[in-house]
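What follows is a single structure, and I will ask about it in a moment.
A single protein chain has been removed from this complex, and every other one stays in its place.
So that you can tell them apart, the chains are marked A, B and C in the order they are listed, and the count of residues begins at 1 in each.
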Amino acid sequence: MSLKPKSNWELIKNGMFGENTIFRMAISLCPSIAVTNGMKNGMALGIAVMFVQTMVNATVSLMRKFIHPKIRIPIFMLIIAGYVTIIDMLMATYARPIYKEIGLYIQIIVAFASIFARAEVFANKNKLVPAICDGLGMGIGFLLAMLVISFFRELLGKGELFGYSIIAGNPLLIMVLPAGGFLAVGLLMGFFNWIDMRFFGGKGASGV
Amino acid sequence: MGIDWVKLFELVVSSALINNFVFTMFLGLCIFFGVSKKMETAVGMSITFLMVMVVSAALSWIVYQLIMVPLDLGFLKIIVFIGIVAAFVQSADIIMKKVSPVLYYKLGVYLALITTNCIIIAVPLHNAGEHYTFLESIAFAIGSGLGFGLALIIMASIREKLEVADVPAPFRGLPISFILAGLIALAFTGFSGLITL
Amino acid sequence: MATEAEARKLVVSVSPHARGDETVGRIMWSVNLALLPAFIMSVYYFGPRAIYVTGLCILAAVLSEHIYQTSLKKPTTIGDGSAFLTGLLLGLNLPPSVPFYVPIVGSVVAIIITKLLFGGLGYNVFNPALIGRAFLLISFPKLMTIWFAPTAKFVAMDAMTTATPLGILKEEGIVKLMEIFGDKTDLYMSLLVGNRAGSLGETSVIALLIGAAFLFYRGYITWHVPVPFLATVGLMAWVFGGEGYFTGDPVIHLLSGGLMLGAFFMATDYVTCPSIRKGQIIFGIGCGVITMLIRLKGGFPEGVMFAILLMNCFSPLIDRSFKPKMFGAVKEQKA
Partner (left out) sequence: MSKAATFDRGIHPKYNKELASGKSISQANPPQRIVVPVSQHIGAPAKVEVNIGDEVKKGQVIGSATGFVSSPVHSSISGKVVAIADFTTSAGRMVQSIVIESDGKDESVEFKENPDYMSLSADEIKNIVKDAGIVGMGGAAFPTNVKLSPPKEKPIDAVIINGAECEPYLTADHRLMAERPNEVVEGLKIIMKSLGVKEGYIGIEENKPDAIEAMRSAVAGESIEVWPLEVKYPQGAEKMLIKAIKGREVPTKGLPMDVGVVVQNVGTAIAVYEAVRFGKPLIERVVTITGNGINEPANMMIRVGTLMSDVIEQCGGLVEGAVKVISGGPMMGFAQWTLDVPVVKGTSGILVLSEDEYVSSDDYSACIRCGSCIDVCPMGLNPSILSIYAEKGFYEDAKENNLFDCFECGSCAFVCPAKRPMVQFMRLAKSQVKP
């Protein structure tokens, strides 16, 4: 990707904006809709992903010398699955109400292309600190995306934020339903593309 | 032992249409948006997915209910299921290459994409969560696979049409596909309440 | 002589040099015109609310198209009557009582999200008015299901709320329906003239049929979509609509709900239904099946809207599967 090594801060920034998992890279899309009907859920999943992403990157970076390239994929899988199980059990114990709603999606973090991709593309080739920064950046980027989407959906769909009532009146119930999730993500994605094109001369999302 | 065919049928229909994986459960979206550009790939993907889902659901059920539950190892299900899926996909890959190179040429490319897809792993996880019987697990897998295939094929046919549309530049590609999926999901809400399980 | 031709500035263009009279604008405005009887009946039954709601819809639809296009520096297409039509159809599909923001939200969703973001007229996948209505129904489930009895008086909304015939049929059964309307003939007559609760423009079957006849006469719609649609609904209502098989009353199902409005004015939308005739028949049958599925088994009393929207999803697929019969097609062609 980049020829010259980036500073740690740049790595974090890159993950947050430049290669934002959802809006720029367009991978790991499922949770962007599934859990963003409320900011609480969105934040919970975002934090879970951030945790897994960072830990996986760190672990892979530490172990990269010992992993035989031929079996690296199953090993990565195991590492990811291990951390997902940890966060799964942690949340099941300490955040019971949220876990009831988004438990399936926590478990499904195991199949996130973004986590696997960063382990393969970055952590496997870099030292511990950059790998952690990269993971953190990616995780924060993901968390941010979750927060933005869930902000709009919860506000428009329920008139609430984090469960606190903000606007009175009839909210657009559809926004917290599946259809509204797709619409919100699509419109936000288009909006960010528009900003990118209008003010930064970008060409829009790579993605699909 | 009586088999409740009606319930199985309803399970298939409900998981295919009413609780469609894509439109109401948001699973498999990467693949859904990734391979729905051309009809041919969409059809190939649908077939491959259906087969893999059914087989991995069956294998997972056997392992989970007959080995893990008795041994009280339920907490390991994530690791075990992904292992099963990965192993199955890998062996299917090898077997297909040997047995039917033609089929492999047609569908093999999709196999590689499957392991990292949440929709495949979601089926056994859901089955385990709902404590389905073996047949119910299979029915759920079939329904989900059909639903996913249906979604893929509809999406592909519409996107072929969108390819030539004057979509505003910032919305081209993924954003409009999301909006499209939203509108399809809106239409699919018409099915809600059709079958209550 | 060359100078003469050049001085005259002869127009050079590709053949053909003769063109038919039909234009998009003419078609769209004709459809608008065909909806006039239904609109008049809605004003007759629901009073000024009908004008208010429909007018707001049309205004919001036309304005949002105009603003979107001018802000993107594109030529504005409000003159072709399609935005007007979307607004009108949406208005006729709303209950009379909705507050002012409902028509506006619906029209904006219909025009901006459903039509213009997809590339404008001709590229939209779904019928804009129906998406607008579905969006509203899901968003404001309470507001969108408050029905008023037709007062047949030109007065403000002080009428009593009631359920639509289909709603009564679904919740309380045919016996209750008969209790309200008297005997079957009375029921049929009420449904035919539109003396019942329902969306503004869907109630008067006669007015809708007059409009539809006009469109048939002008050749803007053909039987390929509406007839299979209605036939399927009738057949399914007869077979599955009663207590046992083959005891249902097809007439009630045919005359109530938004069926007539949907079958003649919305399922026939050029852009979102298949363009090949054979495909249109499949489309019509599909609409009918889903409508009855939802009416009889689903979670909503009325299924026409969702049926058309669902079949809209399939239109490109249907169009893809049916090719017109090609002249001189070689049969035993090997790929």
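To be clear about the criterion, a residue touches a chain if its C-beta (ideal position, glycine included) is under 8 Å from a C-beta of that chain, and two chains touch if they have at least 3 such contacts.
Keep in mind the model is a prediction, meaning the values are calculated, not measured.
K.L.:
Among the chains included here, which ones are touched by the excluded chain in the whole complex?
P.N.:
B, C
K.L.:
So which bits of chain C touch the chain we can't see?
P.N.:
Against the left-out chain, chain C lists 1-2, 4-6, 8, 10-20, 22-24, 26-27, 77, 80, 119-123, 270-271, 275-277, 323-330.
K.L.:
In the whole complex, what residues of chain B lie against the chain that is missing from view?
P.N.:
Considering the whole complex, chain B reaches the absent chain at 163-164, 166.
Going forward, only the chains that are shown with their structure count from here on.
K.L.:
Which chain is most remote from chain A in terms of Cα centres?
P.N.:
C
K.L.:
Out of A-C and B-C, which chain pair has the most contact pairs?
P.N.:
Top pair by contacting C-beta pairs is B-C.
K.L.:
What chain is most central when centres are computed from CA atoms?
P.N.:
B
K.L.:
How many Å are there between the centre of chain A and the centre of chain C, using C-alpha atoms for each centre?
P.N.:
41
K.L.:
State, to the nearest whole Å, the distance from the C-alpha centre of chain B to the C-alpha centre of chain C.
P.N.:
Roughly 34 Å, centre to centre.
K.L.:
Considering chain B alone, which of its residues make contact with at least two other chains?
P.N.:
168, 171, 176, 179-180, 183, 186, 189
K.L.:
I need the residues of chain C touching at least two other chains; which ones are they?
P.N.:
Within chain C, residues 113, 117, 135, 138 contact more than one other chain.
K.L.:
Contact residues on chain A for chain B in the complex?
P.N.:
So the residues of chain A touching chain B come out as 26-34, 74, 77-78, 81-82, 84-85, 88-89, 104, 107-108, 110-113, 116, 174, 177-183, 185-187, 189-191, 193-194, 196-197, 204-205, 207-208.
K.L.:
Going by the contact rule at the top, pick out the chain C residues touching chain A in the complex.
P.N.:
105, 113, 117, 135, 138-143
K.L.:
Give the list of chain B residues in touch with chain A in this complex.
P.N.:
Going by the criterion above, the answer is residues 23-30, 33-34, 37, 75-76, 78-79, 82-83, 86, 115-118, 120-122, 125-126, 129, 168-183, 185-186, 189.
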